[in-house]
Structures are given as structure tokens and as C-alpha cells.
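Only a single protein chain was left out; the remaining protein chains are all shown in position.
Presenting subunit A:
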Amino acid sequence: MGWLDLLLTADSALRLATPLMLCAMAGMISERAGVIDIGLEGKMLAGAFTAAAAAALTGSAWAGLGAAMAVGAAMAALHGFACITHRGEQIISGVAINILASGLTVVVGIALFDQGGQSPPLGPEARFRPIVLPGVETLSGVPVLGPLWRELVSGHTLPTYLALAVVVGAWWMLGHTRFGLRLRAVGETPAAVDSAGLSVPGLRYRAVLIAGLLCGVAGAFLSTAHGAGFVREMSAGKGYIALAALVFGKWRPWPVLFACLLFGFLEAGAARLEGEVLPVIGRVPTQVILVLPYLATVLLLAGFFGRAVPPRALGTPYSKER
């Protein structure tokens, strides 16, 4: 694999890691506030469908993005209603969200478009197009930096740049703002937050809603930037991989980003390896290659990187009665 190959793999890794980054940050914000979010997958899937449907109907990718974020937030509000207001079991509520999304996207899709659950293919104007950053031309003659800028940094769609900005924003928010301090506190010791005169449900709702918005963006990326329309079950377990990246990254922004990029790289690498004849091994069957990222996920999570300590109050509904 040459230098350019590596660059192209990295470029595609960044693209493949985009929904992972968005969902993992969503999960991080929700779980640092103490609410387990196993419904990342469902919210992303619903977001993907909504984005494609709205883009198909209005012809605007921006309308798609807005609608996807609204639906993500609505499903998050449902999750919050079940497990913050009514102190329900958070895993069950999250699974319910996933099942709901999986079923509703197909049912509504058939009702709207009558294409077996798919949305109509989206034209270029209804999609997020790759953004060519300034400087590609200027730098094209420069060795190393030129190709790096052209192939890796430039040429991604808006949601990918947004995802990177979200990681930086989440890091800054958690560590440097009042909201972040309160968020971390409510996920560790909600009683302390209550005793400080702050609203535990209020903080948790905000965290859960932010998670919903981010999942919506991830969904919009899948159907209106990465793909050109909605295909049933197009989230394909990425929400769960994001959850794995979240645990692997120990609920901290930079390690989580690293985990997402690693998973993206494994997936991109697997795609590159397809059909290649490797020395010693020979031709690797496609199925084996496709399973690699998932296998790597399992192995990485099996404890190569020390024990992950979750937020103390994660999964525990707060109640004043002691």
C-alpha cells in the first residue's frame, strides 16, 4: 500500500467515522449526565429517514438536516420522558427507541414513497456536497502537504466538519463551562446537584436532547451526504459501534474521538483489502474482511486498554427519597 493509498484510506476513514463521532459524542453527553443511551442507533436511523424524506420532498438538504435533528430530539424527549420523568429502565427505553425507529422508518417510508421502504434517490441539490477548501490549488504543487490537504482535509461534506467541531465543542463544554460542570456532577452525584439548588431532571433533559440533535445530524449524514437517499436499516449497527467507542474511550472526548477514528480506519482498511492479494495469505474472502472491524471492536473492548469507569450514577434514576 503506497503513500497515496494510505491517504485515501485515511480520507475514507474520516468519512466512515463521521456518524460514529456524532453518535459517540451524543452518547457521551447523555451518559456523562447519568442517562444510558442505547438508542443512538434508533435515533440515527430515524434521522436518516427523516433527512432523506424531507430532502426528497423539499429538495433542500438543509431542510433534511433540520427535520432530522427535530426527529432525533423528539425521540430523545421520549426517552427522557420514560427514564427521567418516570424513572423507567433506561436500557429498555433505549431498545424501545431502536425498535420504534426500525419499524417506523419502513412503514412511513412505504406510505410516503411506495418504494419498499426506500426514499427516492436524491439529486445533487438535495444532498450535502463535498466542500473544497480554499488552498487546494495553491498547495497542489507542494509535496506531502499538497496531497494531504487535497485528499484528506479538503473535500468532505458539511456533517463531517460539523462532527469534528462537535468533538472540540463537547470537550470544551464539559471541561470549561458551567453547563459542563453541572452535567458531569449530575452523572456522578445527582444528590449533590439537587442539594446545590439545581434541577436534576432539567440537566438530564438538556443532555438527552443534545444527544438527540447530534444523532439527527448523524442520520442526515448517512442519507443526504454519504448516501443519496434512505435505505432500510441503513444505520447498520453504527450506533452500537459508537457506543463501543464511547466505552473504549472511557467517556472522555479525545479518547472517544480516537476510538471512532480507529473504527473508521478499520472499516476503510477492510474495504481497501477487498479483492487484494496479500503476500503469504493470498486472496482474503470478502466475508472475512467485512467482519474485521467488528472483530476488532470486540477484541479492543475485551479489556486491552484497562478498565473503563463509567459515570457513577449512570443508569440510576434520581429520586429524593433516600
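Criterion: a contact is a pair of C-beta atoms (placed from the backbone, for glycine too) under 8 Å apart; a residue touches a chain by one contact, two chains touch by 3 or more; residues count from 1.
Basically, contacts and distances are computed from a predicted model.
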| item | value |
| --- | --- |
| Hidden chain of the complex, named as in its UniProt record, picked from "Oxidase aa(3) subunit 3", "NADH-quinone oxidoreductase subunit F", "Protein translocase subunit SecD" or "ABC transporter ATP-binding protein" | "ABC transporter ATP-binding protein" |
| Touch criterion as defined above, residue of A:Phe179, A:Phe258 or A:Tyr294 at the omitted chain | A:Phe179 |
| Among A:Gly2, A:Gly141 or A:Gly197, residue touching the chain not depicted | A:Gly197 |
| Residue ranges of subunit A at the interface with the undisplayed chain | 175-182, 184-185, 188-189, 191-199, 312, 320-322 |
